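Note that one protein chain is taken out, while the other chains of the complex remain in position.
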Amino acid sequence: MNSYSPKITSPGSIWTRTATVATALACAALLPLGNAQAQSGKIKIGLMLPYTGTYAALGNAVTNGFKLYVEESGGKLGGRDIEYFVVDDESDPAKATENTNKLVKRDQVDVLVGTVHSGVAMGMAKVARENNTLFVVPNAGADELTGPLCAPNIFRTSFSNWQSAYAMGPVVYEKRARKVVTLTWKYAAGKQMTDAFAEAFEKAGGKVVKEMTLPFPNVEFQPFLTEIAALKPDAVFVFFAGGGAAKFVKDYGAAGLRASIPLYAPGFLTDGTLEAMGDAGQGLLTTLHYADGLTNAKDQAFRAGYAKAYKAAPDVYAVQGYDAAQLLATGLSAVKGDVSKRAELVKAMEAARIDSPRGAFTLSKAHNPVQDIYLRKAEGKENKVVSVVSKALADPARGCKM
Amino acid sequence: MDFVSFLIQTLNAVQYGLLLFLVASGLTLIFGIMGVINLAHGSFYMIGAYLAFALVAQTGNLFTALLLGIPLAALLGALLEWALFRHLYKRNHLEQVLLTYGLILVFEELRSLALGDDVHGVAVPAIFSASIKLSDTLSYPVYRLVISAVCVLLAIGLYILIHRTRIGMMIRAGNHDRDMVEALGIDINRIYLVVFALGVTLAAFAGMIAAPVSSVFPGMGNQVLILSFVIVVIGGIGSVWGALVAALVIGFADTFGKVLVPDYAGLAVYLVMAAVLLWRPEGIFKS
Amino acid sequence: MSDALLRAEGLTRRFGGLTANQDVSLSLKRGELHALVGPNGAGKSTCINLLSGDLAPSAGRILFEGRDITGLASHQRSLAGIGRSYQRSNVFMPFSVFENVRLAAQSRRPRAWRVWAKALEDRAINERAEAAIAEVGLAAQRARIVGEMSHGERRQLEVAMVLATDARVLLFDEPLAGMGAEESMKMVELLRRLTTDRAILLVEHDMDAVFAAAQTITVMVNGQVLESGAPQQIRASAAVREAYLGDDEVVHE
Amino acid sequence: MSDWLLEAQGLQSFYGSSHILHGVDFRVGRGETVALMGRNGMGKTTLLKSVIGLVTPRGGRVAFAGGEVTGQPTHRIVRRGIAYVPEGRGIFPNLSVSENLRMAARPGPGGRRDWDFERVLATFPRLSERLDHGGGQLSGGEQQMLTIGRALMTNPDLLILDEATEGLAPIIAREIWGIVREIKSSGIATVIVDKNHHALTALCDRAVVLVKGQVVFEGACAALKAQPEIIQRHLGV
Partner (left out) sequence: MSASFNTFLKLLVLALVLAFPFVGSAFYTELVAKGLILAIFAMSLDLLVGVTGLVSFGHAAYFGVAAYVLALLTPKYQAANLWLSLPVAVLVAGLVALLVGFFVLRTRGIYFIMVTLAFAQMAYYIFHDTDLGGGSDGIYVNFKPSAAIAGWTPFDLDQPKALYFFILVCALAVYGGLRRLKESSFGSILQGIRDNESRMLAMGYATYRYKLAAFAVAGALAGVAGYLYGALYGFVTPEYLSWHQSGNVLLMVILGGMGNFGGAVAGAFAFVAMQEFFAAWTKHWQLLMGAVIVGAVLFLPGGISALPARLKRKPRESADE
């Protein structure tokens, strides 16, 4: 460090000068951008999604789905051309409000679309509420978004955490499980999922004997597997996603628990991770609002279109992005692309019946999809639909005052 | 907790500790012996795991993948030493922190560009895919025990390399006085090149053999990075045994923290670190 | 006993199994230059470190002006009036001569915590620093950056820093090491001058300088005091000759 | 090619921005013992470091054993047969005595293996008693023996001793001088810097005196002894 030490007696003019110049340049450089965005005839859509880090794949899928629908509509929504403004949110809640401001204040987008990470989505919701920007959530499941934070300008085309876990409760009970252990990362999404499961499961007559959590994003599961083996519950309900999900399922299988204690989870456990799980993932039962092997025509068309456009199979995230665009299209068509008619636009969106690849859905009062939840079974690299376990399930929207 | 559970948890703790040692061992070399703070260590672990995935996809066999991946990792290490780290030895720790911090970003993006952002799995090699039955419900995968054995072998090998071989003597001597080592006719640059490449290879190797149990995903390097530093520092910088002991201590803190005080399990590791360093400010085995 | 500024009684210091100092007793009187000599590894530096408080003794006690200071830490001893220099130059390289000495002078004043007043505007401290610089003969160099000065000048600076702390007991660890003959002469001269109203303990290998300047010489061997007394007494001692000075003739040949 | 073992010509060296060597010529013949003299700060150490490349000279050339080595990295220069014992000794305190010796072992030029572990220990019996001690635990004299022993392990043609006896008690210094004599008689050329001019001139074949980075005297040690005024003027007290 000493090599840097400035001489105490030196006037220090050089550093001062440069520091000042650098600061001045940085300030000056920001100036011209202030008014760069001229008004155009296009509808400005701000996509704020993760394009780097753990959730990058999800962010890309949502984006692809959204753009696919716009392309299918001839590049227009509500008769107007679309201009995208894209921001990488890095799944970093610390930058959430700031990144949202980029789209809302700098680019002055007409619609805000995002994101995957619940914490970031909550930051976006806050900014959207303050600025009354139309906001569509294509993934993040935090119950709050269509609960306490609900607002006329906030819509969701994915799911609430409650929905995907609640539906699993009766399923587990019907499989003759009475004593269940839950395990998840200790963060809000995990807690919302396991609470919703417990709510449904205990309502059906079962009992959650132990709720276990581990710090996010820790993936050393061995101590918990040992405890599960000692507790010998009838079933285990977990919430994990991404790399952690793949590792958990592998560890669970390797510990020999799959044979004696069935494992249930919301569909995030097996979405995009089945290849990573290998054999360990086969046969897993999960609940989600989308599945492989649906028979509706919309899904088949969507899959064909997606495969053609991106040379890849779509997943639930792509569907959610696609539906976000559909929902917007419905609203914008009703006002002929005139976004200034906000009340009419919102009204049209609220009334929309979205012909989704997942099956048609409508929106609840709190703007969350009222949708069918499927029970799915992992086969190969697909989560094949088994049955509809919950028809038109609506989130209770606790805390929503709309 | 009954006695059988306690024993099994102890096994979990030891096994996890050994795995952590495996990841931290490369850091022990680069940080402890060469005195370079390398935040990009986690990236080498991540690169190793992705290498394993990519090579297994090509060759269908983890052993072949290791055979190909290890030289690749060594080459990468040598290249980085030659191009970047060589200029850092005489700089202070701050600049090392900075440069390697930048490298984390670079590697993560390059990985994304080359291999995408998906989660992948690597199959456990068939001969190790069995499990040993521990209780009526619980069994223990053989592959985990194999990893543990590899870790122990590696610890012994590293100890011998550093403390029993001539190159080990030269490395330690170079850590104290580079000029004097040069003046004895030893090409210190080449030694550092080798050591750095070895450190990178160890990290990548850890990523490769851990890939079948951990799966392969973006950001996986950052998870192990801070833990590795904690281990090297608790153990005493430059001590292979220290790192091993520290890794076991952390293994126990994490395992029993999760079982006994689940709400504060995240804190446990750092509490242990703070406590150890307040008790022994230069680690358990200061060198 | 009352004329001794600093007294060490039965100092012992062990490092593991090694006893670096065993039962060492010394006394430093005002106006006296006391040389501590002995072969390498005899424990001279350990002894200085014990006196300055950089090391704690395993046994024994230290009295300063009759007060027991054995338990005081090094900075407390410095504040009490014991100053030291180090075997290797130990100064603030990127600072100027003045700033080095000013920092030393400032240590005597409780105003160190004043965070608002500019340090350079404290006149009393500035004057004290200037005086110390002048005393060692560095006045012409006061604005120079220490990192650019010669070795000998740095050692002078160190003396000035000790003086600026108003120390009454000065502990000097090999102040002549690495100096040319001329520089050594000047330093010995300086040490002599400083002795008048202070007590100096000097660890030194340069026997010519030691015999030229010291009033008392203590010879240490293997961590123990072998002999202590006036220069003539030391020169005459057979034990000292055997253990330390050796027989020079073989070399002269 | 010349007959000199080491031949440096017109060396210009800097330390930071200060110009230390102003065109120094310095030669050592095979098996010759050269005393390098001068007061502190006159450039002796810089000259030695320039020769082996620890300081890169900005001007001049260095040849060793008939080959040009100017600008080569240190390890390559010394591998031609130079061993360097620096001022302050440069032992590795974190290595044991035996490791300090073993790490340096290598055959000399032409594969010569005159010195090995056993012979070094035979020459320095004190070291063999402390083989497992850390280098930092040795006394000053033992450290100096260790560095000289370590230097010999490289089987050099030329041994450079900077401040051979500095900081050592006379009785230990005498022991070191005895060892230097022994090395000289084994045919290894030596360059020695030391404060003890009597001991030095008693031993050396030739002397070079540096003043302010320039050679002011070069000649036989006998000649130097005969001219006490040179010693007095350039080295004296």
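A few remarks follow.
Lettered A, B, C and D in written order, each chain numbered from 1.
Basically, a residue touches a chain if its C-beta (ideal position, glycine included) is under 8 Å from a C-beta of that chain, and two chains touch if they have at least 3 such contacts.
Fair warning: this is a prediction, and the values are worked out from it, not measured in the lab.
The undisplayed chain touches these shown chains across the complete complex, A, B, C. Checked against the full complex, the one of A:Tyr84, A:Tyr187 or A:Tyr310 touching the unshown chain is A:Tyr187. When you scan C:Arg13, C:Lys44 or C:Arg108 for touch with the missing chain, the hit is C:Arg108. Considering B:Leu7, B:Leu67, B:Val106 or B:Leu260, the position touching the chain not shown turns out to be B:Val106 (whole complex).
Interface residues of chain A with the unshown chain, by the touch rule above, are 1-2, 4-6, 8, 11-24, 26-31, 33-35, 51-52, 86-88, 92-94, 96-98, 101-102, 105-106, 118-119, 122-123, 126, 130, 142, 144, 186-188, 215-216. Residues of chain B that touch the chain left out of the display are 37, 39, 84, 87-88, 91, 93-95, 97-99, 101-110, 112-113, 226, 229-230, 233, 237, 263-267, 270-271, 273-274, 277-278, 281-283.
By the touch definition given at the top, chain C reaches the unshown chain through residues 52, 54, 74-76, 78-79, 83-84, 86, 90-95, 99, 102-104, 106-109, 111-120, 122, 161, 165.
Operating definition for what follows: only the chains that are shown with their structure count from here on.
Two chain pairs, A-B and B-D, are weighed by contacting C-beta pairs, with A-B ahead. Compare each chain's C-alpha centroid with the centroid of every protein C-alpha atom shown, and the nearest one belongs to B. Averaging C-alpha coordinates per chain and comparing to chain D, the farthest chain turns out to be A. Chain A and chain D have Cα centroids lying 72 Å from one another. Our note on geometry: chain B versus chain C, Cα centroid distance of 49 Å, whole angstroms.
Chain geometry summary: the mean Cα position of chain B and that of chain D are 44 Å apart.
Multi-chain contact residues of chain D, defined as those touching 2 or more other chains: none present.
Of all residues in chain A, none touches two or more other chains. Interface residues of chain B, counted against chain A in their complex, comprise 1-2, 4-5, 8-9, 12-13, 15-16, 92, 94, 108-109, 112, 116-121, 123-124, 131, 133-141, 143-144, 212-220, 223, 254-256, 258-259, 262-263, 265-266.
Contacts from chain A toward chain B in the complex involve residues 1, 3-4, 52-54, 56-57, 60, 186, 212-215, 217-220, 222-230, 232, 242-243, 245-247, 250-251, 254-257, 260-261, 272-273, 275-278.
For chain D in complex with chain B, the touching residues are 52, 54, 73-76, 78-79, 83-84, 86, 90, 92-95, 99-100, 102-106, 150, 154.
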